[in-house]
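Handing you this structure, nothing more for now.
Of the protein chains in this complex, all but one are displayed in their positions.
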Amino acid sequence: MESKQFWITEKFISIDDVVKNVVRPEAGAINTFIGTVREFTKGKRTLYLKYDAYVPMAEKKLAQIGDEIRGKWPEARCSIAHRIGELSISDIAVVIAVSTPHRADSYDASRYAIERIKEIVPIWKKEHWEDGEQWIGDQLESKAYPSGHPEQEDL
Amino acid sequence: MESKQFWITEKFISIDDVVKNVVRPEAGAINTFIGTVREFTKGKRTLYLKYDAYVPMAEKKLAQIGDEIRGKWPEARCSIAHRIGELSISDIAVVIAVSTPHRADSYDASRYAIERIKEIVPIWKKEHWEDGEQWIGDQLESKAYPSGHPEQEDL
Amino acid sequence: MVKVLLFAQFQEAAGTESVDVDAVGQPVSHVKSVLKENYGLLDLDNATVAVNQEYTDMDTELKEGDTVAFIPPVSGG
Partner (left out) sequence: MVKVLLFAQFQEAAGTESVDVDAVGQPVSHVKSVLKENYGLLDLDNATVAVNQEYTDMDTELKEGDTVAFIPPVSGG
C-alpha cells in the first residue's frame, strides 16, 4: 500500500488503493477517472507508450491540484496516482478519485483534476508506433495556448 | 468474478470487477461513479441502510441504461453493479464504469447512468436512524415530478 | 389470475411479497383498487406500475399469467 495521497510510480496502480484514500463517512459519492493506453489515435496504431516525469515537481503539482479542489469544493477529498515508464495498451496511466457528499460535485471536481493534470503536471508521453516514435505535446483538446505554452495565470 | 455486465448482488462489489468489464484497446478513458453510504444527511445520522430491489427488472433496467448510453455515445461501453441488503456507513452501494475513446464522453455517459438509475431502476433504500427508519423516495435532486411519479417519456 | 408483487413500504404494509388477484381482462387500476381495499395500501397512488417487468400505465388490460408490480418512488444509487 502507498501511504501518499498524490504519487508518481513505476508500478501498476490499483484503483482500490486510490479510492480508499478518499472513502469517508461524510462522502456519498466517489468519482474516479482512469486514463488507459489507447491503441488507435486518429487511425495510427500505438504499440506502447513511455511516460517520463519530473517526479518531485509532478507530485507537488498533483498535491496542488488537490488543494485547488479543496478551495473550490471544500467538502471534496482527492487522491491521484500517475504511472511512468513503459506502458502497454489498456494499461492504467492515471487514476483520480474524488469523494464528495453529493454526486454532482464529485463529477465536476474529478473533471477539474484531469484537465489540470494536462495543464500543469510535468509528465510527458512518448508514443511508439510501428513506424516511429514521438514525444507528444499539449493534449488539452479543450484549450489552445496562443503563446504556445500556458499563461502565468494557468500555472 | 461476475460474468454479467449489469447486476444486482447481495455481496461486496469490487470496483475492479466492474472496471474490467469495460477495459478495451479502443478506450483511453474510464469514468467510474461509486455511491457509498453517507453517515449524515441533512444533520441526521444514518446507522445503516437496507436496499431492496425487484431484481430481474432492476437488472433489465440497468442493461437498458447501457443500451441508451450506446445510443447516445456509440463508442461507449458501460457496466453497472448495485448491491442490495444491509449496508454499513461507507459501504459501496453502486459502481458504474464507462469507457470511451476520449475523456469528456466518459464523464457525460457516467453522469447519465447515475441519473437514470435514480429515475428508472426499481431499487429502494430504507434509512435506519437512531430514532427510527424510513423508506426513502425519489432522490433525484435535479428533477421534480409534478405528478408525483416519472412521466411515461422518462421510463 | 395475475400475480402482484409488492416491494419496500408496500411489502411491509401488506405483510407479504406477493398476492394473486383475479383481474384477467381488467385494467391495472382494478388491481390497485383491490389492494387499497384489502391491504389499506393508500400510498399506491405514488407508485408507478410495471407489467411483466416493463413500465406501463393504469389502463393496461391484464392477461392470465401477467405479473404486476407496484413500484414505489425509487431510491437506488
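Should a chain be cited, it is by its letter among A, B and C, assigned in written order, with residues numbered from 1 in that chain.
Basically, contacts are C-beta pairs under 8 Å (C-beta built on N, C-alpha and C of every residue); 3 or more make two chains touch, one makes a residue touch a chain.
Since the model is a prediction, treat every value here as computed from it, not as a measurement.
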Neighbouring displayed chains - absent chain, whole complex: A
Identified contact with the non-displayed chain, of A:44, A:60 or A:102: A:60
Missing-partner contacts on subunit A, residue numbers: 35, 51-54, 56-58, 60, 82, 93-94, 114, 117-126, 135-139, 148-150, 152, 155
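Keep in mind that, in the parts below, only the chains that are shown with their structure count from here on.
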Chain closest to the middle [Cα centroid of all protein chains]: B
Inter-centroid spacing, subunit C versus subunit A (mean Cα positions, whole Å): 48
Centroid spacing, where centroids are CA-atom means, of subunit A and subunit B in whole angstrom: 24
Residues of subunit B engaged with two or more neighbouring chains: 35, 114
Sequence positions of subunit C contacting 2 or more other chains: 77
